[in-house]
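Complex shown without one protein chain; remaining protein chains in place.
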Amino acid sequence: MNKEDIKKEIITAIKKVKKENPMAPSITNTVTINFVANTQLAAGGSAAMVYLPDEGETVATIANAVYINVGTLFPIYEKTLPRTAKKLQELGKNWVLDPVAVGIGELRGKLLSDFKENRPPIIRGNASEIIALANLWNLLENQEKSKVRGVDSTETVSEAKRAAIAICKYTKGAVSVSGEVDLITDGNYLAYSHGGSKLFSKITGAGCALGGLSAVYACCASPFIAALSACQAFNFSGSNAEKIAKGPASFQTAFLDVLYSATAEEIANNNFDFEKIEN
Amino acid sequence: MNKEDIKKEIITAIKKVKKENPMAPSITNTVTINFVANTQLAAGGSAAMVYLPDEGETVATIANAVYINVGTLFPIYEKTLPRTAKKLQELGKNWVLDPVAVGIGELRGKLLSDFKENRPPIIRGNASEIIALANLWNLLENQEKSKVRGVDSTETVSEAKRAAIAICKYTKGAVSVSGEVDLITDGNYLAYSHGGSKLFSKITGAGCALGGLSAVYACCASPFIAALSACQAFNFSGSNAEKIAKGPASFQTAFLDVLYSATAEEIANNNFDFEKIEN
Partner (left out) sequence: MNKEDIKKEIITAIKKVKKENPMAPSITNTVTINFVANTQLAAGGSAAMVYLPDEGETVATIANAVYINVGTLFPIYEKTLPRTAKKLQELGKNWVLDPVAVGIGELRGKLLSDFKENRPPIIRGNASEIIALANLWNLLENQEKSKVRGVDSTETVSEAKRAAIAICKYTKGAVSVSGEVDLITDGNYLAYSHGGSKLFSKITGAGCALGGLSAVYACCASPFIAALSACQAFNFSGSNAEKIAKGPASFQTAFLDVLYSATAEEIANNNFDFEKIEN
C-alpha cells in the first residue's frame, strides 16, 4: 500500500458517500450536536441523533456506522451506551468512539473502561484523550501521565503516537489523533494530515464534527480510510475557509460551505504523509 | 374561500405575529433546538423550550400555541408529552406535532400512537412520516408501506396526499407535508407552496424550524393558515437565500436574515396553488 493507493481509496470513499447519502447516526453531546449533523450533511451523509437504549440498538442495526461521543452524559447513557456498543460489535458495524473529557466523573470513567471490550473500530480524540484512554485500558507498558483538561488537550500529537498505535494493536481498528497535524493510524500504517486552521480551536465542536464525519465515511470505507478521509476533508476545508474568514464564526460558516463543495479529488490531494510502521 | 382570501389571511397572521411577538414554546429535539428558536425569533415570535411534565403543562396554559417534536426523546418524555398534549387539548390550544423518525424505538411509537386521541391541530412531517403516522393511527383503508429512514423521507409529497387528508378528516386540523413542493391541507382545501431550495436538505432542522414557525403563526391564525403561512415564509426565504448562498451554512444564515426582513405581503405572494378537495 502506497500513498497513491490511499488517495484512490479516499476518492472512492468520498464519492460513494456523496452518491449514497449514508446515514451515520450519533449518540453525542448537546453542545455540538448541531454542528456534527450539519458537517455530516455537508459532506453528503445523513444524520440522526438518539438517546434511549432501544433507539441506540435500532440505529446500530439499520445504519452502516455510528458515532458515539461521551461529551455530555445523561443518566440514561448508563444503559444506552453499553447496549449500543454491544449491538454494534455483534453486528460487526463500524463505529467511532470520541472519548471526550476522559477523567471527569464516575459514569464517564466506567463507560470508557467498559468500551474496551467492544473494541471501537475508530477512536478519535485529542492527544491527551488518546493517551488517557490507552492508560485507562492498560495498553501502555509504562503508564504515561495524561493531562486532560476538560475538552482541551495539553499534549502534542507526537506524544500520543505510542498510545495510538497501542490502541490499534488491541482494537484492530484505527485511531485518529487531532492536533496541529493530525495523526491517523491502524497500527500498521501511519498517516499525517496537514492543513486545517488554528480557528478550529476557536469554535466548539471541531473534534466532534470530525468524529461524526469519520462515521459518515466509515459507512463506505475501512476504519483507517474513513478516519483519514475525514481528517483530509477537515484540513482541506479548514485551510480554505480560513482564507475567507473574518473570525471564528464566519470561519465555521465557510468551513461547511467549502466542505459541501469540495470534490473527492481535492480532499484526497490535501497534503498528507503516509508511512509503514516499522516494528 | 379563494386564493385571494387566503393571501389576505396569511398577511393578517404574519402582521399580527410581527406586532404581538407571541411566544410559541417547544418541546423539541436537541439537534435543531437552536435553529427552531432562531427561526421563531426571526419571524417575530418568541421561543421557550422545556422538558419537564409540569413545565409542559405550564407553557400549554400560558401560550397560544406549542410545538412538539419527538426527534430526540428523553426518558422523562414518557410523562411530559402526554401531559402536555392533554392540557393543550383540554384548553383547546393550537399545537404542532412533528412525528420525527416514527418507527424508531418503543417510546416513540407509544407516544405517537397515544397522540391520536389528542388530535393534534397541526401535524408537520415529510411524506414518509405522514404516511407512517396515518398507518399508525389506522386511518388508511389500505395500509400503505411507509419507508421512513431515520429523519429522511423516501416518498414524495404527492404519495402522502391521501394520508394527509385522512389525518385531517380525523383531527379536524391541518397537515403540512414537506418536500420539493409543500402540501398543506385541512381536509377540505389543498394548498401547494412552491419555491424553497434544495439546500434545505443540506442543513439539519429545516423541517423542525418549519414546525416551530407553524406554531408561531398558530398563535395568531387557524391551523391551515398557520401551516400554509409557515411554508410560504420558508419557501420565500429559502429561494431568496439560495441566490446569495455559497453553500449550506451561508444559506442557513441568509435564510434567517431574509425571513427576518420579509414582509407579510412578500410571503403571501410567494407562489402557491390552492384548490378545493372534491369528495
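The first chain written gets the first letter, and so on, giving A and B; residue counts start at 1 in each chain.
Basically, a contact is a pair of C-beta atoms (placed from the backbone, for glycine too) under 8 Å apart; a residue touches a chain by one contact, two chains touch by 3 or more.
Keep in mind that this is a model prediction, so the values were computed, not measured.
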Q) Quick one: which of B:Val17, B:Val59 or B:Ile122 touches the chain that's been left out? A) B:Val59
(Q) Touching the hidden chain in the complete assembly: which of A:Ser113, A:Ser250 or A:Asn269 does that? (A) A:Ser250
Q. Which chain B residues would touch the chain omitted from the figure, given the whole complex?
A. 23, 25, 30, 33-34, 37-38, 41-42, 46-52, 54-55, 58-59, 62-63, 74, 76, 252-261
**Q.** Positions on chain A where the hidden chain makes contact
**A.** 29-32, 34-35, 71-75, 101, 104-108, 149-152, 201-205, 245-250, 253
